[in-house]
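Here it is, the structure in full.
With one protein chain withheld, the remaining protein chains of the complex are depicted in position.
Chain lettering (A, B and C) follows the sequence in which the chains are written, and residue indices restart at 1 in each chain.
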């Protein structure tokens, strides 16, 4: 697989969260990722997209989530963006402790990817979550 | 599932043809399509995308294929478009007889969807293949 | 890793429709088996099924994730909330045989909070013993 990007754009609704998982699994299965690493990538893309579904758009307004995948020989770059409310950045350091009621998404992403960068969209609108994961599997 | 469109954009390469199939299968599985009808939709989207991969772009140039899905209660609208060479339209009537070496793609699509319309892109550039399939399954 | 139909489990493609199956091996114990993906879309159904099990008298819960194909933070949140609410004399155990699902408990360190078993039998054997259910 080469360097060009694959993009998926879907309405910010929970019922569609399976789509980015299917896409990620379909794209990476020929790259050298282990099953564990594939599971990590599916988790990362789901958490980032679920945040866009939950936080980006006011109830009833709606909007799209865009997922962009850039596979290369030894890594996958994943970008999840929305055109919603945006986040307050930079993130608090140290991050607030996760609780059963929330705050687990970003820490989970951080735990499973090699690189995470969060920014606001152009014009300050929306959120862009950039993730990179290298394949360590010796396949 | 509502009315908003889901879009997938990928480089026109054969290795990616599994992606639109995955997406279609993921989107329609909660609509009332039978397994047979899901298979039909996967065939239709694959044939249309494979045509874009084979015919749209000159060797070595490359370009993207875009797939747009619009699910509603009783049907799926599928649009496959490219920004390539475009087709000579209207299609010959009757269509040339399929042979083992080709010409089977469009007839297969026609056989499995309820509605097929082929057009040129805006400015005459590229090809747009619009397909609609209704679900007849009583689920 | 291949199943009998020759499918690769690597990149498990979320083919199983989400559903829940509840079992009552003992009067005080409910087992909820999860099939398919637990995410923002399905976590509420899991929540409701656990609420119903407790309302129905279960003081111990086993969530069997053997056939779960994905669990995200929403799923973890549901499990954490139920564990916290449960009568402390009861037990809350997870069945997680698959490495890909165990992974999310490891990276969240929740494997230190949830007792995780490899089979339903192990989970049931480890719970505080109530009277067997003859019903």
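To be clear about the criterion, a residue touches a chain if its C-beta (ideal position, glycine included) is under 8 Å from a C-beta of that chain, and two chains touch if they have at least 3 such contacts.
Predicted, not measured: the structure shown is a model, and the values here were computed from it.
Residue B:111 is the one among B:91, B:111 or B:125 that touches the chain not shown. The chain that is not drawn here is touched, among residues B:4, B:18 or B:85, by B:18.
Considering B:38, B:116 or B:129, the position touching the chain not shown turns out to be B:38 (whole complex). Listed for chain B, the residues touching the missing chain in the whole complex are 14-15, 17-18, 21-22, 25-26, 28-29, 34-36, 38-40, 42-43, 46-47, 50, 53-54, 98, 100-102, 104-105, 107-108, 111-112.
What we mean here is this: only the chains that are shown with their structure count from here on.
Annotation: 25 Å between the Cα-based centres of chain A and chain C.
Chain centres here are Cα averages; for chain B and chain C they lie 40 Å apart. Across the assembly, chain A contributes residues 15, 18, 22, 25-26 that each touch 2 or more other chains.
Looking at chain C, residues 13-14 sit in touch with two or more other chains.
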